[in-house]
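Of the protein chains in this complex, all but one are displayed in their positions.
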Amino acid sequence: MYQYIIKRVLLTIPTLFGAAALVFLLMRLIPGDICLVRLGGGGASFDPKALIACHAEIGVDRPVIVQFLEFIWGLCRFDFGTSMWSGKPVATEILARLPISLEIALLATTVAVSIAIPLGAISALKQNTWIDVFVRIFAIGGIATPSFWLGIVSVLLVLDVTGWATGTPWMPPIDYVPIWKDPIRNLSMAILPAITVGYRYAAVSMRMTRSAMLEVMREDYIRTARAKGLINKIIINRHALKNALLPVVTLIGIEFAFLIGGLVVTEQVFNLNGVGRLFVQAVQNQDYTLTQALVMLTVAIFVFTNLVVDLLYGWLDPRIRFA
Amino acid sequence: MRSWFLKAALAMVLALPAAAQTPKQGGTLNYMIAADGGPSLDGHKETTYAVLHATAPFYSNLIRVNPENPSSTTDFICDLCTEMPKPTNGGLTYTFKIRKGVKFHDGSPLTAHDVAVSWNRIVFPPAGVSSAREASYPMVESIEAPDDTTVVFKLKFPTLSFMPALADPWSYIFSAKVLEKDQHFYERNIMGSGPFKFSGYEIGQAMHGVRNPDYYYPGQPHLDGFNAIFAPKQQTRVDAMRADRAALEFRGMSPTARDQLVKELGDQVTVQESDWNCGNVFTPNHKRKPFDDVRVRRALFMAVDQWKGAEALRKIAIVRTVGGIVYPGSPFAATKDELASFPGYATDMEKSRAEARRLLKEAGAEGLTLEMLNRNVDQPYIIVGTWLVDEFRKIGVTVTQNIVPTGPWLDKMRTGDFALAMEANCQMVVNPIADSGRYLPHEIYKENFAYHDDPVQVDIYNKMVRETDPAKARVLMRAYEKQVLDIGAHQLPTLWFYRVVPMRSYVKGWKIGNSHYLNQNLANIWLDR
Partner (left out) sequence: MSATVIDDAPLPQRSFWQSTLRFCRRQPLGTFGLILVIVMAVTGFTAEWISPYNPTANDFAAMTEAPSWDHLLGTDQFGRDLMSRIIYGARTALIVGLTSAVVGGFSGLVIGVASAYFGGLTDLIIQRVSDIVMAFPLIIMALAVVSIFGPGVHNVILAITIPLIPRCSRVVRSSALTIRSMPYVDAARACGFGHTRIILRHMVPNVVAPFLIMVTSFVGQAILAEASLSYLGLGVQEPVPAWGLMLQGGAEEYASTAPWIAIFPGVAIMLAVLGINLFGDALRDALDPKLRER
């Protein structure tokens, strides 16, 4: 088992390096210049000397290979450099925005997983009954609805309903306070985005649980267990669920990693000062250092999540472990 | 053109009752900034209003636009000076007397020395310091502070465009002592002498300020403090105003947002509107065929019905006024009759479009399929672009839009990698003569991407800059305009923007101006509740 773990961990290194090279290359292929955006974005005139000074300040006037090596060397030391846009350390920029994104991701995941697995399993066991139909429609609704549309509609609905009911429309706060300073305000800001994101997450997981359970319930060994006279409950918990969970766990893992990317749109909709919004800004400003750091962060989360999933896999299915 | 009279009158009528009320002291203003947090906090270095809206309340300027009359293009008042000087020495010397007893927020006194050092930083930036508006001051020869209360500006040549340039809202007065220690201090820190003191900044989230009890205008500021929250999405801002999470946003909203707020909130919201010193410029790339042919350019301009377009687009976009190259509210602007003969300003569209088709045929450029570069911003770039595409369709020219984010948009224009482009033209204090320099050929004005040559145009401009008699300057301006729009048909200014600022009715004291960079220090704002 340890060999497996070490092997998997070592394998993450080429992935990370490949991602670093890819993002470095892609950013420099996009035409444009952050200094131009910074100085000329408003449509007014600016001094050409300011442009040159800006280039020197952020270091893009050095040879590309030097910039790349500095980037890789910085990654190894966990030094992500300074943002080209603001001049502040990248770590500061990201850490300032991490709390709200993490909070929503975790809230959404908790909500999603805690309703998806039970509902998906029940729906499979009671296939074609009204429970199944309801769950399937609920799940499909989650997949079919664009999440940002749902977000927009939900904010408007809340505004309209509270306005009609109490006379003053209510909207979640637009500035963030940490959960320990003012839990109610903090949660009222996080709840709508968490639901919007979690709905889709739950829907996808629900469907996968259902289809995996359906497959497993048809397996020969389940039939054997039934023939042996085992109670249904034991069959489900000890045999069916554990095997059905394999693809479900993969999916939940993958989806969580994608959640971080999906936060981009959600944060735009709800005006959250999170990592997703920072990402959009960094990309549109062509802030190389910040974008590179954010991509590496996303990739690292993804790789780590996959590692955990793979290890769980190995624990759940001995055949894979020894393959 | 007459509409600006009406608007000014309306604004003044609306302003009168507010001036009659006595401002209440106290309260915290929550307002929003319609952008993500800007790069640094240094007013000399940056150009995005996101920085200005967040930092202006902390600083003083030498002179500024009159906050009681911010739409005026000539009414400047003193901020740190004691009275507006008359130029001496044949228009070459301006001597300012600085107020006594002004203090920085750290307690140190502000003297003429600080003013001179700050202005030198703007006009003659030291090595390693970048000043974004250095090029606005070609006329300045030197800036000195012979004693603690006098600042002297010496010019190279007399010009009408100096005072408006001096009223630039970005010209914060920094502490010379602080700058001596660290020229880059103000990029990351705030320490000024303005009506508010810095009290907190969450990166990308919000800026906080509290009242400066030692402010040199007695009785001001009326507010106890403010919170400026960054909110780049318009719908968030609208919703926040509905729910009173914030009272207003200073840049301007679309007419639809205003309509929605008025419908939802009734008399709990007040709307101020004004013409805006911003516009788009439709620019053909003269270095690309067939735009090197003046007939093709004229034809394209002639296809556009600006008058009907203005009527329709003003309902859905932040545009309103048809104008030439000068801000429509300025005495230097062309009247409707003066514009009527230029391509793009015709009222008889059938005739105009028929002539356009004829010109295209003559130039052998029928049935063109073209691409127009545009910026990835809905209001109003994409809307104006979508409108133009349909106008060109009416003369048989098929145009598709190449909409890209700001970075690639600027880049493609700078490298000349486009056929047609939608440029931006946003200035601050209305400075008609300096502003019209924007249409000069690229060698002279680096932000003009028409890539054309026109020595006649340059000649007229140089004469106009040195002309000190306003009447004669206006005549030259008409000739300049004719050269740019008609004889040379180099670029077409499309509709001038329109500022619509709805605010919760308890916010009083602020008057809208023609630029979202002006009148942002919040000193005269008070809350009626």
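Order of writing sets the chain letters: A and B. Residues in each chain are counted from 1.
Basically, a contact is a pair of C-beta atoms (placed from the backbone, for glycine too) under 8 Å apart; a residue touches a chain by one contact, two chains touch by 3 or more.
Keep in mind the model is a prediction, meaning the values are calculated, not measured.
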item: Residue, one of B:G37, B:P405 or B:G488, that touches the chain absent here; value: B:P405
item: Touching residue (missing chain; options A:L26, A:I52, A:I72 or A:A165); value: A:L26
item: Absent chain, residues of subunit B that touch it; value: 233-235, 254, 256-257, 259-260, 263-264, 308-309, 311-312, 315-316, 376, 378, 382-383, 385-387, 389-390, 400-405, 407-408
item: Residue ranges of subunit A at the interface with the undisplayed chain; value: 11, 14-15, 18-19, 22-23, 26-27, 29-32, 133, 136, 140-141, 143-149, 152-153, 156, 207, 211, 214-215, 218-219, 246-247, 250-251, 254, 257, 261, 264-265, 268, 279-280, 283-284, 291, 295, 298-299, 302-303, 306, 317, 319-320, 323
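Methods note: only the chains that are shown with their structure count from here on.
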item: Interface residues, subunit A side, partner subunit B - complex; value: 30-34, 36-50, 53-54, 57, 85-88, 92-93, 96-97, 152, 155-156, 159, 163, 168-171, 173-176, 268-271, 273, 277-278, 281, 284-286
item: Subunit B residues touching subunit A - in the complex, by the definition given at the top; value: 32, 36-37, 39-40, 45-49, 125, 128-136, 187-188, 202-206, 227, 229-233, 235-236, 239-240, 242-246, 264, 278, 405-412, 414-415, 417, 423-428, 438, 445-447
